[in-house]
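Here's the structure we're looking at; comments come further down.
For this depiction, one protein chain was excluded, whereas all remaining protein chains were kept in their positions.
A, B and C label the chains in the order they appear, each numbered from 1.
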Amino acid sequence: MIVVMKPDASGTQIETMAQQITSLGLTPQVIRGEHQTVVAALGQERPGLAEALETGEGVEKVLPIMAPYKRASAEVKKDRTVVKALGLEVGGAKVAVIAGPCSVESEEQIVAIARILKGLGATALRGGAFKPRTSPYSFQGHKEKGLQMLAAARAATGLAIVTEVMAPEHVPMVAEYADVLQIGARNMQNYQLLQAVGDSGKPALLKRGMSATIEEFLLAAEYILDRGNPDVILCERGIRTFEDHTRFTLPLATVAYLNEKSHLPVVVDPSHGTGKSSLVASMSKASVAAGADGLIIEVHEDPKRAASDGAQTITPAAFGQLMAQCRRIAEAVDRTM
Amino acid sequence: MIVVMKPDASGTQIETMAQQITSLGLTPQVIRGEHQTVVAALGQERPGLAEALETGEGVEKVLPIMAPYKRASAEVKKDRTVVKALGLEVGGAKVAVIAGPCSVESEEQIVAIARILKGLGATALRGGAFKPRTSPYSFQGHKEKGLQMLAAARAATGLAIVTEVMAPEHVPMVAEYADVLQIGARNMQNYQLLQAVGDSGKPALLKRGMSATIEEFLLAAEYILDRGNPDVILCERGIRTFEDHTRFTLPLATVAYLNEKSHLPVVVDPSHGTGKSSLVASMSKASVAAGADGLIIEVHEDPKRAASDGAQTITPAAFGQLMAQCRRIAEAVDRTM
Amino acid sequence: MIVVMKPDASGTQIETMAQQITSLGLTPQVIRGEHQTVVAALGQERPGLAEALETGEGVEKVLPIMAPYKRASAEVKKDRTVVKALGLEVGGAKVAVIAGPCSVESEEQIVAIARILKGLGATALRGGAFKPRTSPYSFQGHKEKGLQMLAAARAATGLAIVTEVMAPEHVPMVAEYADVLQIGARNMQNYQLLQAVGDSGKPALLKRGMSATIEEFLLAAEYILDRGNPDVILCERGIRTFEDHTRFTLPLATVAYLNEKSHLPVVVDPSHGTGKSSLVASMSKASVAAGADGLIIEVHEDPKRAASDGAQTITPAAFGQLMAQCRRIAEAVDRTM
Partner (left out) sequence: MIVVMKPDASGTQIETMAQQITSLGLTPQVIRGEHQTVVAALGQERPGLAEALETGEGVEKVLPIMAPYKRASAEVKKDRTVVKALGLEVGGAKVAVIAGPCSVESEEQIVAIARILKGLGATALRGGAFKPRTSPYSFQGHKEKGLQMLAAARAATGLAIVTEVMAPEHVPMVAEYADVLQIGARNMQNYQLLQAVGDSGKPALLKRGMSATIEEFLLAAEYILDRGNPDVILCERGIRTFEDHTRFTLPLATVAYLNEKSHLPVVVDPSHGTGKSSLVASMSKASVAAGADGLIIEVHEDPKRAASDGAQTITPAAFGQLMAQCRRIAEAVDRTM
């Protein structure tokens, strides 16, 4: 931790800061510059330390040095994490493809689309039984019945089930049916939910909050890892910016950056990331080229009749083309798909 | 709802759209322009409608006309809502002041600061017993014991207690002690929590999500109102932007805009909104001038030793000055404080 | 400058960094922590230094300590700058009010509105002769004829003229007619223009770029100050964010923050900052309460017929009410208006 003192900080203020650092269990080192003095605080940084120091008198700002996440860090764990669930494997040489409708609508629908998607190369099935909706008047999902429909689709195809859980008290129920528990973007900092998923023993797919920094994203993963659950898949799904031609802005540098900083696998959601079906294939290709370990894509037999998210959903035919195109990109980066 | 067809949309596509509108229970009206055709859908708009229509063939975009919130709308309820809890009244002529430490640290601390704040003019006491923290390694609050400490402070001063609830299963417990249930920015779209607070019968203070649009903010309020709980206080606490000199960007036009669109009272949190104690007084004055019904401010006897949020916390002395300054502004806009 | 080395940086890399710092004319000081080593570079920071150091081998990041602007800094010049032009004075006890139409439309119009505004208390007249327009097909202003119309309005009222200059080669011409040269938000980093205005000898009103940080804003002012022109008025006019209910997001914490960091006077433009006439009065009051030295407001006798920006323009009647309300706020912060 580096404490930058104000240019007019007094000798007493500097000395007091050094004492405060000592009292916090770190070792102070005073560096007197021509214009300003800084006090380094040597030792293990920990959350809250910067906050504690920056209220000192004569302090201009406090600059942290170490990243605040630990278990998610590539420095702490050198080998990359591969998350496995049934036939799904995220983080290995093969690019994972999690596909399916936004909402589970009926057993016939979900079984039929699961069969089609499996035939086209999907490695897991997505589908919402609990739906977080902006308006209380929108369709909220079939809940436990939806989970049973997903289980039927798994029985019919062998595909792993990826589905969202929205509240801590639902975790045991959803974990009974699902192979991977998805935490939605709006819940990325719902800490009770993160802890409950951490305790569930099931792999988690954690979506980035729409205005979360990468540090906050990795600290949210840390909440799950800290409960002893090592199986966290990070998912970039787009952030909120001033752009208005897409539903969100999809920043693919996230993929390469997370690959540098963390050992956790990274998937991209080009459906929510763009909000426009015509852009999904291009962004899927770009994601694979950027080094993503997987894709999560909304597919519906008839997007016009989808219970939710129709505008960003593609047809099975479009999905088949996307798979063929992405496979070529995967090969060009020495992976399979 | 206005459906804009692509310039090259065929006659059949336009006709199909008109039929789809009819099948959804609305009345289509086709308007043929020189360059493009648009199809108006007359009748009651509802969530999901735009999504359903924009997947039609030949459709370029769908433009909604009506706001999707209803119970929160100033058009639906003309008289302004005044939320009351003990001596706290938000939405009336008097500007409410909710003040207190970020975290409840001990009974002595909270009772002492409550007495001081009451003496300086605060109308309610804030303090966190459950703390949402970005890192799992930060102090998470005293939980139920913290609630009991708050209750002791109320017993000593008569001040209403405003405190955060973070999970649906904690709502009954928190509601037992608190006078107003605060929903934090990170939980603005935690729908299970909104519904649980809606069911609690206690007034709610709903903080705006840090990347929520005003429409999403009012729809989150709608989740609470829709459960039959009319007592919702809206709280602007800053949004996430590219600005890096403040912790968040505090957009005070929100206050005036919400006063136009909604009957619900609006308070501002200049502590989180700026993240800097030196800016809190100025932004408090500006909030009152902009028409805010209240302020929520972090005050601690010794910000340097606060368990959290020290950098944005002011001292009781500074709070006293702030109150004196804000009172003059309140009078200048024909209110009291 | 603090150079943070990677946890696995070698002794040779640390030594090389120390030598590089010496070769750049600064004094290195190595601080060995438990986990990471940092190298402080003592001496005068200058632009480009951080860039030069962060490419060193084994470097994780470089943390600057000093603000890069100098002449604009409140540390360098302790007394506050007051900019004067005819009867206009910005930065003193009286809050300045620069009002007028977006575009100068005709001599009759501008003389008439100037007379009305003066009567209502405006201290300067704004009006565009050169108009930056997003589309090449929009009205681009009356150019030199527009300047002559403004001069006529000054002759009739004695009000100082504030008008935009868009290109370096126009500076001499605009400076001939105008009392204050306005640099628009889109041109905040048009460095040739900044320098030309710096050379003109006329006071400048510099609008913040819509995605400029405060540091960039003050460095843009530095371009003008560095040419020997001390008369720079800073203008907050709103930034671009995800918000869609206002044209821009108007962050008033800018006012208080600039008052801390710089001696230059600050005015606010609530017309562009909100884009909505119904919000202009509230944001004007809030600006004055936040400590602004002035306001710049679009007023037109018939906003419906304004050649540009009608939606954010207020009528003279509304302006009169706004002045009456703001005067009360100004008194409440011990100023006049």
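Everything below uses one rule, namely that contacts are C-beta pairs under 8 Å (C-beta built on N, C-alpha and C of every residue); 3 or more make two chains touch, one makes a residue touch a chain.
The model shown is predicted, which means the values in this text are computed figures rather than measured ones.
Peer 1: Which of C:A74, C:M173 or C:A311 touches the chain that is not shown?
Peer 2: In the complete complex, the chain left out is touched by residue C:A311.
Peer 1: Sort through C:Q13, C:T27, C:Q148 or C:S211 and give me the one touching the missing partner chain.
Peer 2: Once the missing chain is taken into account, the touching residue is C:S211.
Peer 1: Which residue among C:E54, C:E144, C:D199 or C:E301 touches the omitted chain?
Peer 2: Hidden-chain contact among the options goes to C:E54.
Peer 1: If the hidden chain were put back, which of A:Q44, A:S106 or A:T213 would touch it?
Peer 2: Answering carefully, the residue with contact to the hidden chain is A:T213.
Peer 1: Just one of A:D8, A:E108, A:D302 or A:E331 touches the chain that is missing; which is it?
Peer 2: For the chain that is not drawn, the touching residue is A:E331.
Peer 1: In terms of residues, what is the contact footprint of the unshown chain on chain A?
Peer 2: 211, 213-215, 239, 241-246, 249-253, 255-257, 260, 273-274, 276, 278-279, 282-283, 285-291, 325, 328-329, 331-333
Peer 1: Which residues does chain B use to touch the chain missing from this display?
Peer 2: 2, 4, 7, 29, 31-36, 38, 40, 42-44, 63, 65-66, 75, 240-242, 244
Peer 1: Contacts of chain C with the missing chain: which residues?
Peer 2: Residues of chain C in touch with the missing chain: 46-48, 51-52, 54-56, 68-69, 132-139, 166-169, 186-187, 189-193, 210-211, 216, 219, 222-223, 226, 240, 303-304, 306, 308-311, 313.
Simple rule for what comes next: only the chains that are shown with their structure count from here on.
Peer 1: State, to the nearest whole Å, the distance from the C-alpha centre of chain A to the C-alpha centre of chain B.
Peer 2: Averaging C-alpha atoms per chain gives centres 26 Å apart.
Peer 1: Pull out every residue in chain C that's touching 2 or more other chains.
Peer 2: Those would be 241-242, 244.
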